[in-house]
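All protein chains but one are shown at their positions in the complex.
Think of it as A and B in the order they're written, each chain with its own count starting at 1.
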Amino acid sequence: MTQKKTWTLTDVDRDAYVSSCNLGPADVDRDLVPFSIRKRTLRGGVRDGVDVVEIDNGALKLAVVPTRGMGIHRASCGDVQLGWQSPVHGPVHPRYVPQDEASGIGWLSGFDEFLVRCGLEYCGAPEWNDAGKLIHPLHGRIANLPAHYVEVSVDPATRELEVVGIVDEARMFSNKLRLKSTLRATLGSPSFTVTDEITNLSSAPGELELLYHINQGAPLAVPGSRFAAAVQTLVPKDAAAARDIPTWSKYPPAAHAPEMVHFFELLAGDDGWTKTMLAAPGDKQGLAVSFDRRQFPLFTLWKNPLPAADGYVTGLEPCINLPHVKSFEKSQGRVAVLQPGETRRFDIRIEALTTPDAVAKSQAEIDALQKRATPTIHQEPQRGWSPM
Amino acid sequence: MTQKKTWTLTDVDRDAYVSSCNLGPADVDRDLVPFSIRKRTLRGGVRDGVDVVEIDNGALKLAVVPTRGMGIHRASCGDVQLGWQSPVHGPVHPRYVPQDEASGIGWLSGFDEFLVRCGLEYCGAPEWNDAGKLIHPLHGRIANLPAHYVEVSVDPATRELEVVGIVDEARMFSNKLRLKSTLRATLGSPSFTVTDEITNLSSAPGELELLYHINQGAPLAVPGSRFAAAVQTLVPKDAAAARDIPTWSKYPPAAHAPEMVHFFELLAGDDGWTKTMLAAPGDKQGLAVSFDRRQFPLFTLWKNPLPAADGYVTGLEPCINLPHVKSFEKSQGRVAVLQPGETRRFDIRIEALTTPDAVAKSQAEIDALQKRATPTIHQEPQRGWSPM
Partner (left out) sequence: MTQKKTWTLTDVDRDAYVSSCNLGPADVDRDLVPFSIRKRTLRGGVRDGVDVVEIDNGALKLAVVPTRGMGIHRASCGDVQLGWQSPVHGPVHPRYVPQDEASGIGWLSGFDEFLVRCGLEYCGAPEWNDAGKLIHPLHGRIANLPAHYVEVSVDPATRELEVVGIVDEARMFSNKLRLKSTLRATLGSPSFTVTDEITNLSSAPGELELLYHINQGAPLAVPGSRFAAAVQTLVPKDAAAARDIPTWSKYPPAAHAPEMVHFFELLAGDDGWTKTMLAAPGDKQGLAVSFDRRQFPLFTLWKNPLPAADGYVTGLEPCINLPHVKSFEKSQGRVAVLQPGETRRFDIRIEALTTPDAVAKSQAEIDALQKRATPTIHQEPQRGWSPM
């Protein structure tokens, strides 16, 4: 059996950088099913200079973006498109993202990915201090930092493709956190996993906030689509979300109305994992996002049913804190503290559900988890869950 | 007759990008007079990574800058140099323009072009809200956004060269305006036109401010040069401009004195167009800027006669609003609102006047327009034209 083969694409410490590559079975083991791993640099517009690693495992196509903190720009599986149509033509090079715009929301200029990490020192709403100084722009820095190490590998034994990237969010007199992200996709599978290890490189404790903003638009998120999860607790974020409680799992017609955000504690199985699902109308296709509930105590559902031109999109968001200002999250004990050298691991599995059967199977898994407890669904925002 | 030929240089939606090209008659029709269209990427200094499309129509040379919102860096026609010597060595890559500098005027770090658009969501003076937050940095974002689509074409029938670029100023929860700019130059002509179509991509109304900052220094703008236009109304912006009213059309000796800004309504012909002109001393050469007065209700003349080392420069500026803070312009009804899907078109013609005859001919056209009405020249700033 051929050994696992690894290609280092970027390693700044060793001055290594591969401008482009295109790997397939011939590079590993000709008996493998057709697959490809392709590295290139995008040119033109706001994507100029963005490195992407594009994977095709024979079923699933994925574009991972080292230049944007190992985010995932788009994915597809057959005719199931993962991701959304943002008003921006990304993936956007960080140089075009005015994170320090006084509005606090300059981050949105880069917002068009299927999976974007929010963190690491903070995430959530922008926060100003009492003197009016912007201390935490929206959603943090990690999505606009480039990986200084990238490697890809193929293991003929496990039939797994891997993309590994390392990104540091670190500077003198500040937090020094390292993200090591490993994306794994088995040949021929409609699912993939993201395994992130976040390490505090400092000799002092470091703070961590973290939310995975997994964004989906048409054709999976359209009026008549539905969301499913095994709910332990559901709390609406604010008045707009409270009005949506009777229809919290449904996607409404497009309108210029406020976004609706619901917070959850979810029910997990004996293995500690839970599953959430977005299903297209008629349950014909869908997207499942599973994760380890012990790593992610919380989950946020973002429903933003704007007209298509403005971005009809929903976010399925495993998180360790809620996307409020950091000072509030800290007051609620939801800001993690990593000790010197400490590593925390986060695992997410994402699956394209290409058939009604696949949707039904995911729904059955969620139903089974839901049997473990009766959900508590709050009609109003709750103290501790939102600033009051 | 050979058909119009078109080359797509950038199309991010189709993953197309041409690094460099150099087109001439042999690529279209060998019977055409010599011309060239050249695409390349500049390297070094603050221009590193800037794409330019350089056109030579046999009379006029032009450098269009897709990386800077389709601005025009420099132009020349024989020994007439269009543009100016800025303290910066541009064209400046947007990454070196600190638009979000707290001063509000970071835009100036990229200011060295012959033609730069100010807009689209706002233009004019920087504005802070009551809480001291910078809400509108100087002159807006469009000049520092790259085109995601660029094409060039040559039509042997009309003998026109064209450069088309599309730039989006758009993000989630914000304005979503698209600029489609078409520059046309007929083979052998000393003039060219800029036709901009601005479309609201959103399903909600979008706001538009717009000013074309057409900047000229030596040898056309020097002490003793003059400006000419068919004036309906002239209003000085402020006290410094009021002091200049007796000499509003003359360019003074260089001095470290405040800039002088005059606002105009101009007289148009039956075709709706008006013409303005800058003439070098002795009317030997000049620059004419014509535009459709129905599209541009206003015009701003910026006289900034600093010593050459600091930028002796004047701006001829067709505009739909005045370059005040946006809140004032809004209070005066000068901020345009584009309905969903609505497109507004703006046409400007720029002509290098290479001989005394050409200057005299332009002056005659302006004189003819001026006969339509006696100018109203205000000695002082006027309510509604400047904040009081």
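Brief remarks follow.
Everything below uses one rule, namely that a residue touches a chain if its C-beta (ideal position, glycine included) is under 8 Å from a C-beta of that chain, and two chains touch if they have at least 3 such contacts.
What you see is a predicted model, and the numbers here were worked out from it, not measured in a lab.
Shown as candidates are B:P98, B:P223 or B:P387; the residue that touches the absent chain is B:P98.
From the options B:P34, B:P87 or B:P246, the residue with contact to the chain not on display is B:P87. Of the candidate positions B:P66, B:G165, B:G206 or B:G311, contact with the hidden chain is made by B:G311. Although one chain is not shown, part of chain B still touches it, namely residues 42-49, 86-89, 95-96, 98, 100-103, 105-106, 108-109, 111, 132, 254, 256, 306-311.
Residues of chain A that touch the chain left out of view are 10-13, 15-17, 19, 49, 67, 94-95, 99-100, 102, 131-135, 145-150, 168, 170-174, 176, 201-204, 340.
In this text, only the chains that are shown with their structure count from here on.
Averaging C-alpha coordinates per chain places the centre of chain A 42 Å away from that of chain B.
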